[in-house]
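A single protein chain has been omitted from the complex, and every remaining protein chain is retained in its original position.
As written, the chains take the letters A, B and C, and residue 1 is the first residue of each chain.
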């Protein structure tokens, strides 16, 4: 399984965490050894300078914006078609698969993987419960709101994501 | 009758020729036409060459569809459109009849009775063109001069859905034209029209109503009398 | 997402509805008044192409290349009933989303394909975009695997009964009794 990238959007529809892994032939074996962007506050005017990375024509900030547009529309479409109880889980194209998990508090977790990956619904749920809640929410130094991604990119969370993603396969 | 089933030879007479007059001018007079040296003109090929050849039904459907659309631009109303399709069918029918009789060679028989010609149409002609027989051949009992040939699924209509506002239209008028030409060619002048008459199994079932001219019945009566 | 452009384009077309062919001309009401001159035996209809085995298809939508909805039909209960206007908006939104899903592809592939399968808790949707830009959306019960087969067959039926119908105008809403009928006999409603 290959994980390409991971996003968290908060209830204000703002991207508060982005993580991307290199997609090269060698990285397929160990995709997590060299994170390209540690973590970032992509959507605010901090000093985040995102280089378009290999395999992506868009900067991470642009990418995050588009990803949000897509999941937001699809989520609404699903609820429109099947009622508010239904929820959007994932989609795949010919080249990648996007997994979606939304908490009741309107946090949205998105992971892009290769198309052979099975459903990551429970994995994303566990990232929320075991990493986000543990290392971000319970972190006394972390603010309640994460404007600009502040407080999400702490070391424990980063490491947790890394090792967690490594176990998903 | 024309010796050559080129669409052009009878193009000008297609609509009027009930008893085609021979036109040998082109064959006897010196022609100005140029012919390929590679022996590809119609005279270099055997007429039976295409007897069993097939093309895709799709190709026909698209061609027929475009013919309908073209005709539709130039007509007022359903009847007019059916008339146009009938004329196209007539032109095709004339030529098919020639081919068919020519291929029958010495065994070709001139049908002289109403029943005979109708059976020729629903069997031989139908088989030659559509690879099947017509589904029924019936006489309308109330009217001496009317007969019906039915086709459960006319090949020209397979992909056609007639819009509501034209519900009277049946593009089988084309086949009606073919039948009319064959009747005319045998000196059984008649009007042939196509009508949709669906049943539970066959939503596209079409009935071709054949109404013979009075002289046909008179002649038939003489034969029965003799 | 800007959906107003396509919306105006198709708003004037009424939604695709099924229309039943009006009563056929009855030539000779009394069937008994006919003499049968042939011994033409009754032939059963040609066998229909196989139905879907054990599969519940909820609905089929077709979008033209500009994202306008040209066909929508429910086959089995499973989706909400939407107004035709809502369907138009949904189609336009999806059209835009579809284009973006190919833009955000993280892989190096040059030929990018947009969304092909979407899954929710309650349904799965297969989207097939033809090389001409027409999109076929098939909604079915969750975890269906064989939707590729279905979508392919629906495309064939479209090629036959929509494209070959001289009374169909390209890019416009599909009102074709033959298409409805054949689609129905393929995607047989499940009880």
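Here is the rule we go by: contacts are C-beta pairs under 8 Å (C-beta built on N, C-alpha and C of every residue); 3 or more make two chains touch, one makes a residue touch a chain.
To be clear about the criterion, contacts and distances are computed from a predicted model.
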**Among "DNA replication complex GINS protein PSF3", "Trafficking protein particle complex subunit BET3", "MIP18 family-like domain-containing protein" or "Phosphatidylinositol N-acetylglucosaminyltransferase subunit H", the UniProt name of the subunit that does not appear here** = "Trafficking protein particle complex subunit BET3"
**Complete:** Where subunit C meets the left-out chain, the residues are 1-2, 5-6, 65-67, 95-96, 99-100, 111, 130-134, 152, 155-156, 158-160, 163-164, 170
**Request:** Identify the residues of subunit B touching the omitted chain, counting contacts across the whole complex.
**Result:** 4-9, 11-12, 14, 26, 31-38, 40-42, 45, 49-51, 53-60, 62-67, 69-70, 74, 87-88, 91-92, 95-96, 99, 128-131, 155
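Keep in mind that, in the parts below, only the chains that are shown with their structure count from here on.
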**Prompt:** With chain centres defined as C-alpha means, what is the inter-centre distance between subunit B and subunit C in Å?
**Reply:** 36
**Prompt:** Which parts of subunit B, given as residue numbers and ranges, touch two or more other chains?
**Reply:** none
**Request:** Going through subunit C residue by residue, note those that touch at least 2 other chains and give them in order.
**Result:** none
**Request:** Using the touch definition up top, name the residues of subunit C that touch subunit A in the complex.
**Result:** 1, 78-80, 82, 86, 90, 93-94, 96-97, 100-109, 112-123, 139
**Prompt:** So in the complex, which bits of subunit A are touching subunit C?
**Reply:** 4-5, 20, 23, 54-58, 63, 66-67, 69-70, 73-74, 76-78, 80-83, 85-96, 98, 112, 119
**Request:** Spell out the part of subunit B that touches subunit C in their complex, as residue ranges.
**Result:** 58, 61-62, 64-66, 68-69, 72, 115, 118-119, 122, 133-142, 148, 152, 158-164, 166-168, 171, 195-198, 201-203, 207, 209
